[in-house]
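Only one protein chain is missing; all other protein chains are in place.
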Amino acid sequence: MALTTSILKTAWTRVAAQMDACKDELNALDGAVGDGDLGITMSRGAREVVEQLDALPDDLGMAFMKTAQAFTKTSGSTFGTLIATGLMAAAKATKGRTEAPWSEMPALLTGALDAMKARGKAELGDKTVLDALAAARDAIQGKDDPAGQLAAAAAAVDATLAAFRDKPNKVGRARIFAEKTVGLDDPGMVAFRRVVDGLTK
Amino acid sequence: MALTTSILKTAWTRVAAQMDACKDELNALDGAVGDGDLGITMSRGAREVVEQLDALPDDLGMAFMKTAQAFTKTSGSTFGTLIATGLMAAAKATKGRTEAPWSEMPALLTGALDAMKARGKAELGDKTVLDALAAARDAIQGKDDPAGQLAAAAAAVDATLAAFRDKPNKVGRARIFAEKTVGLDDPGMVAFRRVVDGLTK
Amino acid sequence: MKKLLNDPAKFVDEMLDGLCAAHPEFYRRAAPGARVIVRADAPVAGKVAIVSGGGSGHLPIFTGYVGPGLLDGCAIGEVFSSPSVEQIADAMRAANGGAGVLRLYGNYGGDCMNFDMAGEMLEMEDIPSTTVLLTDDVASAKPEERQKRRGVAGMVYAYKIAGAKADTGADLTEVTRVAQKVADACRSVGAALTPCTVPLAGKPTFQIADDEMEMGMGIHGEPGVWRGKLRTADQVAAEMMDKLLADQPLARGDRVSILVNSLGATPPEELYILYRHAAARLKDVGAEIVMPLVGRYATSMEMAGVSFTICKLDGELEGLLKAPAACAFWRV
Partner (left out) sequence: MKKLLNDPAKFVDEMLDGLCAAHPEFYRRAAPGARVIVRADAPVAGKVAIVSGGGSGHLPIFTGYVGPGLLDGCAIGEVFSSPSVEQIADAMRAANGGAGVLRLYGNYGGDCMNFDMAGEMLEMEDIPSTTVLLTDDVASAKPEERQKRRGVAGMVYAYKIAGAKADTGADLTEVTRVAQKVADACRSVGAALTPCTVPLAGKPTFQIADDEMEMGMGIHGEPGVWRGKLRTADQVAAEMMDKLLADQPLARGDRVSILVNSLGATPPEELYILYRHAAARLKDVGAEIVMPLVGRYATSMEMAGVSFTICKLDGELEGLLKAPAACAFWRV
């Protein structure tokens, strides 16, 4: 089995439902050290993807591109743009293909991560979603079934959340409250963790 | 004996000292229901008159005119302009003379009162300095010695203060705090009472 | 008192120092240190001079509007206090270009007395002058007592239109006629959300709860029509338009200008939300909006709140409203 547009559709339907469910949680987390819009960004973006599902082409690259655009359209916030950036990297990597093997997932994540780093000019260790993504990418290395990948990713993100909890945020809006962020989970990491949850269901 | 420029000089010297002494009292009274500048208006005006004393001409009318100008120069507040208006009326009434008999005082006060009414468009009964002036004018009717006049004026103003204490102010800045002014003395009436005090010393 | 100032007693003088230093092309003191500002090129020979004045703390009102096509001179009092008779007389003397002076200002007790008295003084010096009083605040007295109403932001239209008329070379009678016509054509109403603090007093001009507003309140905190819970922008705009239109009904085809004015702290974003409603309402009535003004034109320092002014135009007033004019705060 491999990733196809059809699987992408199922995945986004689940993620959208999950994002609706955790919208308030993410808003509240972001509200403590930022502008409190992370839940809105995620649920609006995912809903917009779901609106487009019928129109998603079989070309996996083009399909990824459409999902990316859903986020550039619905939000001006950092997280929306970063997700769009990551999805666009995946789009470029899969352009012209109708499927991508599960074993390619680590490479796709690495591509997304690199693009997001370049876009946001943040480093690993800054306590952002990037740290969670990097940990997930490392954890699924060598695994080629989606269930195993998701389980490994979930555990890795949990460990990352714990590892960073007592460190300060070093980039983004939360940076200006640096001391206040010690002891708090980074909202973007939690958002990624909820996406993994949604995919697992 | 009659009012002359020389007597005017002695009078203003006393009034200026008295106004310095009661400056804070008048500011506080005015501050409760207005802008708190009445003490400043009176002491600055009187001080400016004192500055001009050496230059006061023997012509009583011209001398009154100079004292009026001291108030138009030093204050933009109502009381300063009203005092200047009253003094200007006296100036017109005594122009060309070097003295005015004490028996003329009620007439001079009436002239001042009329000019001040016209200037401020207030009526007797509005709880302003005008009520105190009118009462003083009535009280000195028929008296022609300054000491007797001052004593009668003092008693009349005290009675006026008492009579108006529990009424609301109907004009000026204090009008907008109408209810709050019930139970309070009108600052302008008190200022006039203090002028009488100063003259009596 | 959260203000950036030095000695509160020097607030007005230091403010005027800064104003004249920043904009010498518009403003000049009539004499060193005087609280009297005239046009840089005053007196303009042969032109009717327009002089205004009042308390400080309302920039751009009053002093800010000195400039070509607007005011020729201004007398400036302490914050929220009238200038002295002497200052007003000096402003008139320095502004007079030989064609007489129009005294154009707002209806407040102290100002009226002092401007009247200054006018009488100038009469003795053979400088003819006339008075036009702004009484545009519909919340401050019933229509039967229009002459008792306070003058507020309607002043802006009066300055602009009378200033343009004076620029045409019209004589004092004509300039006065036009100024009176604008004054008659203006209706205003305001609503306050917060007080402001007079530097010398050091405490707020009034108290109001954190969730309250006052409709019809005056710019120095004079009591209004009601005080109650803060309402939405649309509700506030609707009520203000009701009041203005009840006082001066408009018919289909009427031409008006409208000024949506911040009392100070209220930002332009909120003004535009209010304007949106007001403009829709005027459209409903069938009135045509000419040169709408949205911004801070008449303020009370850091007071939060808003005022609406409607100026009903005829051909003469509209032409003069659109004529060129310039000062540091406004350019047409």
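A, B and C are the chain letters, set down in written order, and residue numbers restart from 1 in every chain.
Criterion: a contact is a pair of C-beta atoms (placed from the backbone, for glycine too) under 8 Å apart; a residue touches a chain by one contact, two chains touch by 3 or more.
Since the model is a prediction, treat every value here as computed from it, not as a measurement.
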item	value
Missing chain: touched chains present in the view	A, C
Selected residue (touches chain absent from view) among C:L172, C:L230 or C:L245	C:L230
Hidden-chain contact residue, picked from the options C:G228, C:P249 or C:P268	C:P268
Omitted-chain contact residue, chosen from A:K9, A:R47, A:R97 or A:R119	A:R119
Touching residues (missing chain, whole complex) on subunit C	2-6, 11, 14-19, 21-22, 56-57, 59-60, 64, 193-194, 210-211, 213, 230, 232-234, 236, 264-276, 279, 292, 294-296, 299, 301-302, 304, 306, 328-329, 331
Absent chain, residues of subunit A that touch it	31, 35-37, 69, 72-78, 80-82, 84-85, 119-121, 171-173, 176
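One rule holds in what follows: only the chains that are shown with their structure count from here on.
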item	value
Touch-based graph of the chains, sorted into line, ring, star, complete or other	other
Interface with the most contact pairs, given as the two chains involved	B-C
CA centroid of subunit A to CA centroid of subunit C, Å	56
